[in-house]
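Single-structure report; data block below.
What you see is the complex with one protein chain gone and the rest in place.
Up next, chain A:
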């Protein structure tokens, strides 16, 4: 076993990004993950960290409209970018159509994986994916331990139908 060295005092970096439409700036360590930056430096705790290994998808946010796993990105990589998190989905206090569908179809139980799914499905909706593509390709990349996915699939169907897609 090699003897590890004492951790060096971290050099702090300033990260500035447009987060949910507002320019936000905070000091962070270069090694900090985007998920930790959002949660602990900006206080946006709606983004949840389920595995920190890029598998579960709970921490998904949109960076320049693209869904990314915020546990696989460094905060410094988000400098100058546009970030959207679950906190931005409700407009003027009203839940989005897909958020409402998730409630009505019981698409969430413990709610921990939900923000990541909301962000991925929101991106799919904007990209014009079909309900089937969204169910197979997009939801297929998320882990939910509670619901068995049936309510989430029903919410996607229901919302796409309602929106006439």
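Throughout what follows, a contact is a pair of C-beta atoms (placed from the backbone, for glycine too) under 8 Å apart; a residue touches a chain by one contact, two chains touch by 3 or more; residues count from 1.
By our rule, contacts and distances are computed from a predicted model.
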Quiz item: The chain dropped from view, which UniProt name applies: "Imidazole glycerol phosphate synthase subunit HisH", "Xanthine dehydrogenase family protein", "Two-component system chemotaxis response regulator CheY" or "tRNA-splicing ligase RtcB"?
Solution: "Xanthine dehydrogenase family protein"
Quiz prompt | Option touching the unshown chain, where A:34, A:73 or A:86 are the choices | solution = A:86
Self-check item: Full-complex contact with the absent chain, from A:34, A:74 or A:118
Solution: A:118
Quiz item: Which residues does chain A use to touch the chain missing from this display?
Solution: 1, 3-4, 6-7, 29, 31-32, 39-40, 44-53, 55-56, 58, 85-87, 89-90, 95, 99, 102-104, 106, 108-115, 118, 135-136, 139-140, 142-153
